[in-house]
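As you look at this complex, bear in mind that one protein chain is not there, while each of the others sits in place.
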Amino acid sequence: MLGVCYYPEHWPEDWWAQDARRMREAGISYVRIGEFAWSRYEPRRGEFDWGWLDRAIDVLGAAGLKVVLGTPTCTPPKWVVDDNPDMIPYDEQGRPRGFGSRRHYTFSSENYWRESRRIVEILCQRYGAHPHVVGWQTDNEYGCHDTILSWGLTDLKAFRRWLRTRYQSPNELNAAWGNAFWSMDVQDFEQVSLPNLAVTETNPAAKLDFWRFHSEQVATYNRMQCEIIRAHSPGRWITHNMMGFFNDFDHWAVGDDIDFASWDSYPVGFTERFPFSEDDHVRWAETGHPDIAPFFNDLYRCIGRGRYWVMELQPGPVNWAAWNPVPKPGMIRIFTWEALAHGADVVSYFRWRQAVSGQEQMHAGLNLPGLHEWSQGGREALQVGQELQKLGPLPPSARAPVAIVYDYEASWITRIQPQGKDFDFPELMFRWYETVRRLGLDVDFVRPGADLRGYKLVLVPTMPHVSDAAERAFSQADGLVLYGPRTGSKTRHHAIPPNLPPGPLARLLKARVLEVSSMRPGLSCAVDGEVEGAAIRWRESLDVNDAHVLARFSDGKSALVAAGRHHYLACWPDADLLASVIKLMTTKAGLPTVELPEGIRIRRRSNLLFVFNYGDHPWQLPFSGSIVVGSPTIGPQDFTVVKQG
Amino acid sequence: MLGVCYYPEHWPEDWWAQDARRMREAGISYVRIGEFAWSRYEPRRGEFDWGWLDRAIDVLGAAGLKVVLGTPTCTPPKWVVDDNPDMIPYDEQGRPRGFGSRRHYTFSSENYWRESRRIVEILCQRYGAHPHVVGWQTDNEYGCHDTILSWGLTDLKAFRRWLRTRYQSPNELNAAWGNAFWSMDVQDFEQVSLPNLAVTETNPAAKLDFWRFHSEQVATYNRMQCEIIRAHSPGRWITHNMMGFFNDFDHWAVGDDIDFASWDSYPVGFTERFPFSEDDHVRWAETGHPDIAPFFNDLYRCIGRGRYWVMELQPGPVNWAAWNPVPKPGMIRIFTWEALAHGADVVSYFRWRQAVSGQEQMHAGLNLPGLHEWSQGGREALQVGQELQKLGPLPPSARAPVAIVYDYEASWITRIQPQGKDFDFPELMFRWYETVRRLGLDVDFVRPGADLRGYKLVLVPTMPHVSDAAERAFSQADGLVLYGPRTGSKTRHHAIPPNLPPGPLARLLKARVLEVSSMRPGLSCAVDGEVEGAAIRWRESLDVNDAHVLARFSDGKSALVAAGRHHYLACWPDADLLASVIKLMTTKAGLPTVELPEGIRIRRRSNLLFVFNYGDHPWQLPFSGSIVVGSPTIGPQDFTVVKQG
Partner (left out) sequence: MLGVCYYPEHWPEDWWAQDARRMREAGISYVRIGEFAWSRYEPRRGEFDWGWLDRAIDVLGAAGLKVVLGTPTCTPPKWVVDDNPDMIPYDEQGRPRGFGSRRHYTFSSENYWRESRRIVEILCQRYGAHPHVVGWQTDNEYGCHDTILSWGLTDLKAFRRWLRTRYQSPNELNAAWGNAFWSMDVQDFEQVSLPNLAVTETNPAAKLDFWRFHSEQVATYNRMQCEIIRAHSPGRWITHNMMGFFNDFDHWAVGDDIDFASWDSYPVGFTERFPFSEDDHVRWAETGHPDIAPFFNDLYRCIGRGRYWVMELQPGPVNWAAWNPVPKPGMIRIFTWEALAHGADVVSYFRWRQAVSGQEQMHAGLNLPGLHEWSQGGREALQVGQELQKLGPLPPSARAPVAIVYDYEASWITRIQPQGKDFDFPELMFRWYETVRRLGLDVDFVRPGADLRGYKLVLVPTMPHVSDAAERAFSQADGLVLYGPRTGSKTRHHAIPPNLPPGPLARLLKARVLEVSSMRPGLSCAVDGEVEGAAIRWRESLDVNDAHVLARFSDGKSALVAAGRHHYLACWPDADLLASVIKLMTTKAGLPTVELPEGIRIRRRSNLLFVFNYGDHPWQLPFSGSIVVGSPTIGPQDFTVVKQG
């Protein structure tokens, strides 16, 4: 189904009914409103103006639209900030990040928690039982603009409280963090400092705890909102719209408290920001890379325990990347169908109409700026609406054959201690995912410690800290497991395990890591054996006990080893090596694969096979089955759906 | 005529007479002094030491030199700063920009206005009627070192006052700025914040007003000084020495209050700083790019309403660019004559003698450091002096056939909201100007809203906000007009016009812009039709009503359209497309052109045609007329003057 984000407060009241009518004509069922409107319904403390919002909901509901209401805590008005100066976040350089845009609060501020509780309660009391309101979005895009970590006095105080609870005594803390190093011992929790603005790098154990502390705050803050909503709005669901590539908090934990996950999908903007090569950047600038939105569709489906929405989909060029090209004709339709193919319940466009003022005035909408007139993206949404109606309800999305473990702590640890400056977690995850998808396989993401039984192949691109639960899940896996470099290289306290890496996995892998080498661009090391290619960026020296060596580096050391179903790749693989390794694993796992061209991707939803063409050349479909959408030759920026079996 | 900048306070008093005599021998008529000398004539508040300045003016005047006296407000001594801590400017990151160099004041400080009034009045009372003092320079290089915008508490207070006057009520402000977006509404002017140090970008409407506010302050501050000078120094003229590439305030507005414009010309340093390609940087490193000084000669002549000086010309290597090569032999002479060819009344060198200490000790002078001995640049100045004497008075500079509209607001808007990170205003202006000059045409710059009648061709490389006055001037133009991308794309309040871009120009252009695409390096789009080449960086999708399509993009959309005399180019053109478009326009306008080699440029002053060779190869003159300077084959770094008609 389709949805749209709408800002009645931006347009004359007498436009609303016409907007609602045209939404329905386009096949739109859901409309999200209100998440940035605090200053419009409470311009001064305690002085409320609900009239316009009442009427907006009425007009939308009357047209047959279901309303998703956003809590407004992402954009507290100036008077809230003036009343609570301690809510202002600080960046790592110690500069305040004040009023003037959005997300100007730190999760550490008890005062802002109080303000949040108050406004969410008031809002829920008013609209919680409104017949047109079917669900809620908490806040908006936690973490956007780098707003999870904050480095102010408010944060220091909250961090000390958190540490006191966790460690009980300063000596416990000293031991856990290894504070003997460089005389960093504290004798009192009040001696703990923020891990920034020091002469050189601060203790990685402190930084990891600082990250965990902030990540936990996000989850508890979100839970606080959820509890208020549930208390006042029975029967309505709750979601939160997350963002791809914002790894600063554990999305799995936030996912626990909401009914399903949502995410905001900007394939072209994300492609511009991803660390692709210059050639790839130019190649995919106007279509988005074919795996960039699918990656997050798969991730948030799994975070949502099988249910998710795309809450915001770009309907044309955005405003926030370094360059903002117009997507090629047809791409908005493709982006929508990709999300549906990956299992989205609803795809909702951001936004109904391009704004004429404010920071996002150059961000496209389904309608031209300030007009009742479809944009190019709007026309493609209309087409999707018709296609959806023709196709009828979509069958459910099945479990995928391949699982990739997605570990937020891995992102933090590799940023805290890259050791080689291009050991980039998002890039590593993305490249492994892409390589599986190039073989025509569907992918699930799984949480560290989750049950892995039933997956033919489990991939762990990297996971430095392997918890007891994660170790247990790995040991109980009934498919093949492939671990990437650095897996098991850290304890919970960011220390090297007493038995060396891979720490708790040594029992499964029958090998240990003696030494690691990070390699600057230009350095590489050939790999040969059952797989072929080269190591770049990172390689490890393995001490192989009972593991079986599948491939070796050119100096004879082991590059890929196996012990039963468990495999370890001791390097960052270049594209050839990665393809070779993944191919070997899928073959060993008995998974049927198809080698897709660089611009073609497929995805199944039960017996429906969706085939997308992001490239510039037509592609002749090699799959059997009956075509229910499109044709056997898929043109550029087009797609075909085949019913199989 | 020639002038020079001199610092008697840097040299022993018994050198002054010899210096003055040698100036006269070199044909120098004017000497600028005093603009950095405050601490030398008022070392402590109210304690004056005028003796040395009295004697310096006497010695210079006695030698036949005319003295230009600078007000000293650019370098307030430490005691002024200590007495007025609120005068310190702050950078956008919130750091103070304290004492220790120059321009350490914000235009927002009422206290510094008071100090400025006081010292200018005292100075004018003493020297305003001095027979040797013929004119005044206010302050020095407003805006140098990025000193227009300041982000301190002093600025916030002044900005709130300015907003209160402009908008009267908070609701007016909220409406103008579109503060409904992201709950940015204010209920009181005291709630307005500085548009910096926020979590992400702040409201572009607020930023534009903040820029206007600062720009207006510069003009009123300068006017304040002018009024004091006029009151105490009857019969003397006033100028200010502006800088090229410092677009942070509206130079046209400052130009209104002075008798003529001046500018400080550093062709080699400016070339180093301009965003040229690496190849072009190497190509022009030692001569300066052939259009870089001419661009500003033309701009400041027009800002000066036909009258201007080069107040400072580099006489050799400077000290402030990343690299500071020695200009090739002959270039100082060329720089001087280019300025004269463009209509300069006086070309004044900076500085008489290279300093031996202080920040600029590596900046060349006409004399070697601390010596009475000509530098290479000094010898070239001597030659110019002789040539000037031989040539006699120069005829006046005529109106040019081509006008380029230079809009400072366009610089601000495209920096506030680049949308594509290489949409660089100075580069766009420069490339259009260069392309016209390569066809041998003289250029005037004109102010937005100025009368355009009489120009055969008017170019508007970009002008996002088209005021009523500007629209009127365009509609009354009697030549052809060519508008570049983004023209008319914003209202006065940095919003998208209700009828879409080009807003008020839609009536003239019979087209509107539906969508814009910014393109990263490597992306381009071919253009074909009456012009040929490619779009890079930026392209727009036009909805063409009654306009005539002259060229199309490869996807069939319109690239260049015309409606009567009005033309719109819907992209950033690459070099080929730009040359093709300008050539088409000049042909349609009936202007005779000549395609000049990359190192040759020409400029007329009535019937005198000046031909300059910046290149490395001799060039055979193709023009008729009698040669009055030089020869028919112009050597590298040489020039020829032809008398025509």
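The chains carry the letters A and B, assigned in the order they are written, with residues numbered from 1 in each.
Just so it is clear, a residue touches a chain if its C-beta (ideal position, glycine included) is under 8 Å from a C-beta of that chain, and two chains touch if they have at least 3 such contacts.
Every value quoted in this text rests on a predicted model; they were computed, and no experiment measured them.
S.K.: For the chain left off this view, which of B:Q125, B:Q361 or B:S554 is in contact with it?
M.R.: With B:Q125, B:Q361 or B:S554 as choices, the missing chain is touched by B:Q361.
S.K.: Please pick, from A:G61, A:G143, A:P204 or A:G244, the residue that touches the omitted chain in the full complex.
M.R.: A:P204
S.K.: Which of A:S29, A:Q383, A:S518 or A:T593 touches the chain that is not shown?
M.R.: Candidates A:S29, A:Q383, A:S518 or A:T593; residue touching the omitted chain: A:S518.
S.K.: Just the residue numbers, please: which parts of chain B touch the chain that's not shown?
M.R.: 7, 9-10, 36-40, 43-44, 72, 75-79, 82, 89, 95-104, 144-145, 147, 272, 278, 281-282, 285-286, 316-317, 319, 322-326, 354-362, 364, 368-371, 375-376
S.K.: Identify the residues of chain A touching the omitted chain, counting contacts across the whole complex.
M.R.: Against the missing chain, chain A presents residues 93-94, 177-187, 191, 193-206, 417, 419-421, 493-496, 498, 500, 514-523, 541.
The working rule: only the chains that are shown with their structure count from here on.
S.K.: With centres defined as the mean C-alpha position, give me the chain A-chain B separation in Å.
M.R.: Comparing mean C-alpha positions, chain B is 47 Å from chain A.
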